[in-house]
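For reference, the structure I am asking about is given below.
All protein chains but one are shown at their positions in the complex.
Here the chain labels run A and B in written order, and each chain numbers its own residues starting at 1.
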Amino acid sequence: MTKTIINLVAIATLAVSGVTVAQDAGEATSREEFRGLDQDVQNLKKQVLDLNRDLFLLEEALLFPANSQVAFFISMDVGEYFELDSVNIKIDGKEVANYLYTVREADALIRGGVHRVHMANLKTGEHELIAIFTGKGPHVRDYRRGATMSFNKGIGAKYVELEITDRVRKQQPEFVIKEWE
Amino acid sequence: MPQGRYIVRCLILCLALSVMTPLAQAAQENIGPVTIEDPHYGEVLFYFYQEDYFPAIVRLLAAQDQAQFDEHADQAELLLGGLYLSYGQHLRAAEIFERLLADGVTPDVRDRTWFFLAKIWYQRGYLDRSREALSSIENELPLNLQREALMLRAQIAIDAGEYDQAISLLQNWQGQTEWASYAKFNIGVALVRSGRVDEARTLLDDLGNLNPFNEEMTSLRDRANLALGFALLQDEQPYAAKAPLQRVRLEGPFSNKALLGVGWADAETDNYRRALVPWMELRGRDLLDSAVQESMLAVPYAMAKLNSISQAADHYLDAIEAFYEESTRIDRTIGHINSGAMFNDFFADDSLDGMGWFWQLDELPEGPEARYLFHLLASHEFQEGLKNYRDLNYLNRNLQDWQENIAVYGNMIETRLEAYASRLPYVEDALASADLDGMVSRKLEFDAKLENIEETHDWLALATQPEFDMWGDISDLENTPALQASLPEAEEARDKIKLLKGVLQWQLERDFKDRLWRVQRDLRQSGEALVATQRSRRKITETMRTEPQRLAELSARVDGLAPRIEAMQVQVALALLNQRVFLQSIAVGELQAQKQRLDIYTVQARFALAAIYDVSASFGDASQ
Partner (left out) sequence: MKIKKLALGLVLGIIAAASLASSGMEGKVAPDFALRSNSGANIRLSEYRGDVVMINFWATWCGPCRQEMPLLDELYARYQRVGFNLLGVNIDDDSSRAMRMVEELGIRFPVLFDERKEVSKLYNVEAMPATILVDRAGNVRFVHHGYKPGDEEKYLDQIRALLRE
């Protein structure tokens, strides 16, 4: 929730600066236009808020998070075919997950499925994550990549999505990590 | 059970089917008709071993009627023959056995058939044919029949006067079984009757000295000694006669005759004083016994020989009086018998449950005629007659039971018809309302849909309702225009939605195989239930067609039986009456025979008395 509030402020700032830029850019935008735009933005924000509320309810329904928990997800977004073989996760030096993916499971990921690979009860504070995945690419048989990150566990539940993607570098899938609270 | 869109409809189908089946079953309930079911060989034997020949025969006949003994046909026939024999139906038994022999049966069956035939021939008096039958037996019979066969051979020899043959047959007999002893006794008596006293003597002496192990053997020993004693007396060997006679038990049933005989033995050797001892003892006993009656004359006879004339005369007078009183009593008894009261006593406490050839009346009930008819018990004719009477009584009761049952069965059938008629509309409604054909086509639709789902790996199709709704919600959210805004919040939201959708998708994909299998199984089971229900429906419609007719047929059979039962009851009642009259006449005959004996003795007494009076008269004349 904290992030949302910060972002709202940011939006306001942006909105203001957007207007400022427009004014600086040339003819002043009319008041009506501004009000309309502002209104749109406000409406949008509201909608997004509503969206968030709906999402939150969905989360509760789907994911049942407990406040002390951190949930780790594996998802995929690859252009070239990549067959995932296994995922290994260490938190604070201890191995917490070593999941072997069957062909069917790997295909499900490719089709858009998201696998909750691990749930951890963690104390608030900093933690270290090391994640490694292996698989078979079109050219390379034993492909292996890893990622490290530190994350902070706050008071509420937390989600960490480990996305295997070759968006950044073609034919070279790697982990992209997203976090939510 | 998950309740996705498709699955819900499948469930309804299943439920409908499960409701259908009990209805079908209810309407199908079958009544067993009034026939005997499945009388195993064993069941027949069960009755046979309890000596319930009548029900055993009935069951066997019923089973043969329903062709239930394909493999055991011969054995069954043999059993039936044996049963008829035991039940006293010689002719029927003979027919069956002769038919079996003509049919060509296994050697085992054949031998036994010959044996039974031999028994029948013997009982009808055809000794030669009996012998022939016995010699036709090739292999060894079972042990118990073997003994019987040997006895039969010996008995035939005795009856034919071939005593030596009989003796040698029995000599091979090991051990002192009762049968052997009885046979020996018969031989001995026969030898005596044909004058071969010395030969008889060895046999009877053996028997007379045997160590008995039960009451029957003790009784046989007495009889042997008695027979020997009297044989020797007749053969004018009074000295020799005494020994065996004295071996007879004093408290046994033959002691009276023995005492008489001992007296005669002494009398024959002119030892009248000694003769008086047993005779006086005898004189004091029950006058019913002919030996006692004879002793009443023997005593004065001896006294006369000892010159105690007046005492002799007194005794003769006593005798005459006693005989007269006894005769009167017999008359009264004859009257009692002719009134029919005797039979009521005979069968008052007889259970009349067992039947057959081997039953015997062991004790006479109390009553005035009891003492006189003691002899009758030993008489073959009387026992036979009694058996027939008992059998007829049983038949009578049997018919009465059937008459009652017939009424009940008739009632049952009527009730059945009513029940059927009242249930019929209910069943018809149920059949009409259950759209079986619709269900079948829906099931086939499901099959096709499911196949499609499997082929296309359509994991969403097998989602539960909540899951499906959630998917819809997420999809709607995905399409919100707001989501496309280039705001970081919107981007975050887009990512979040993608995550959530992905998580749901993963779950659905993971559960797909399991759910697919379950639905396939349930569908298969529904299919099986449908097939069963269709089968039931066919059966029901069939039954609806045939049931009234079947019940009508049963009803007709029941109606046909009732007059037959009545007619038979009349016949049996008549036979019972005839049998009763017959038995009464035997009894009366016996009594009259006794009366005659008394008359003879009375006459003898009078003669003797007259002789004494003459003598004293002539003495008296002479002394004057």
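Keep in mind that, in the parts below, a contact is a pair of C-beta atoms (placed from the backbone, for glycine too) under 8 Å apart; a residue touches a chain by one contact, two chains touch by 3 or more.
The structure displayed is predicted, hence computed values, not measured ones.
In the complete complex, the hidden chain is touched by one of B:R193, B:R397 or B:R521, namely B:R521.
Chain A residues in contact with the hidden partner, per the touch definition given at the top, are 85-86, 99-105.
In the full complex, the hidden chain is touched by chain B at residues 510, 513-514, 516-518, 520-521.
Just so we're on the same page, only the chains that are shown with their structure count from here on.
We define each chain's centre as the mean of its Cα atoms; on that basis chain A and chain B are separated by 94 Å.
Those residues of chain A that touch chain B in the complex are listed here as 4, 7, 10-11, 44-45, 47-48, 51-52, 54-55, 58-59, 61-63, 73, 75, 104-105, 108-109, 111-116, 159, 161, 178, 180. Listing the residues of chain B that touch chain A in their complex gives 470, 473-474, 477, 480-483, 485, 487-490, 492-493, 495-506, 509-510.
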